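For reference, the structure discussed in these notes is given below.
Left out: one protein chain. Kept in place: all the others.
Chain nomenclature is as follows: A, B and C, assigned in order of appearance, with residue numbering initiated at 1 for each chain independently.
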Amino acid sequence: MDYHNFLRLEFYSLPVNVGLARVAVAAFAAQLNYTVSELDDIKGAVSEAVSNAIIHGYEGAPDRLVKVVAMIRVDELEIIVEDSGKGIQNVEEVLQPGFTTAGERLGLGFSFIRSFMDTTDVQSAPGRGTRVIMTKRAGPREEHADAN
Amino acid sequence: MDYHNFLRLEFYSLPVNVGLARVAVAAFAAQLNYTVSELDDIKGAVSEAVSNAIIHGYEGAPDRLVKVVAMIRVDELEIIVEDSGKGIQNVEEVLQPGFTTAGERLGLGFSFIRSFMDTTDVQSAPGRGTRVIMTKRAGPREEHADAN
Amino acid sequence: MLDLECQGQTLIARLAGELDLQVADDLRARLDEALDQTGAANLVLNLEKVSFMDSSCLGVILGRYKRVAGNQGEMAFVAAPPRVRRVLELSGLFRIGKEFPNEKAALANLGQEVG
Partner (left out) sequence: MLDLECQGQTLIARLAGELDLQVADDLRARLDEALDQTGAANLVLNLEKVSFMDSSCLGVILGRYKRVAGNQGEMAFVAAPPRVRRVLELSGLFRIGKEFPNEKAALANLGQEVG
């Protein structure tokens, strides 16, 4: 029997919610057979993508909605982080390590996400928003995974 | 400056997601000045309402959507747990302590929710679903609440 | 979630973690299986390691009580943390079993020698 699960989160574009998104997605991901270090990677990726939505997408406006979807399909987790903020003109350019448009940032958010996850896709339309789609496969499910 | 925050969760009607909802809402509620015991009350209320949506609302179907909204308005938390399942014929009746329609349950879920929260309202339409609206006020915000 | 030990006529169930809907069916099945296999008359629930309990698992406990009591057995609670005491009190379940600070005291009271 193939295991599927689905979680959608929507929250205000407040910095305090970055930690909330990390906690919720990690609790969801923990249903798969990830190592502690892989769960830390997932937290890291969520943190970068949600921070970007707040800082860059919404430019710090506190009451816009950040959307996060997490889906489990058998042994793979897909995470989508989406904002309907200012969008990205040139996605190729912003993916370069070190590229940043905000003061005292490293320009490494996307590099981190790519290190932490198996696949990363960034879709964006200027003025319409940005969607970051990430996947990460887990180890095979243990026999007793559901038995507690 | 009045503090407002908003969180929406939607997830499959799977028992494993009851804990997820507890964790996420508690992490959200922790932004207010609740005691540990009050946060435990909030976890308890979320657990009862989400379990009811899964067991009674969706009668165990695994792939229906349970919706949870949590809102902070200044020092008050409002939580809404909603399903679009079978609904309740007579809300007055099911609120009675000990009333249950499922085997080996206590019929105390709503009594617990009422003990844990300040206000509880149950809205339901047979065949359309059920919405449980709960509020709980927190202690006044501390001066340095945002500084860490 | 559950560690089981039988001492004479008494089954000791050491519960742990978050006891909610997710574990309720499994908890019920494993307690019933252990009661079947050991033929124990009494049930001691050690709650020391329980971090959360809601009405789904309280229902399982009441169900096991009915089974044990129907067999002239007794039930006892051991070391319930404050949060768990609260829901046991709210639900009235403290009335179905005595409470003890540790397993030894519970076993002594249920007329057992400590093995």
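Keep in mind that, in the parts below, a contact is a pair of C-beta atoms (placed from the backbone, for glycine too) under 8 Å apart; a residue touches a chain by one contact, two chains touch by 3 or more.
Computed from a predicted structure; not experimentally measured.
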| request: Just name the one of A:16, A:65, A:95 or A:133 that touches the chain not displayed here. | output: A:16
| task | Tell me which residue among A:7, A:25, A:55 or A:68 touches the hidden chain in the full complex. | result | A:55
| field | Hidden partner chain, touching residue among A:8, A:86 or A:105 | value | A:105
| remark: Missing-chain contacts on subunit A, rising order, are 15-16, 18-19, 22, 37, 40, 43-44, 47-48, 51, 54-55, 104-106, 108-109, 111-112, 115
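We adopt the following convention: only the chains that are shown with their structure count from here on.
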| field | Euclidean distance of C-alpha centroids - subunit A vs subunit B, Å | value | 26
| remark: The positions of subunit B in contact with two or more other chains are 16, 19
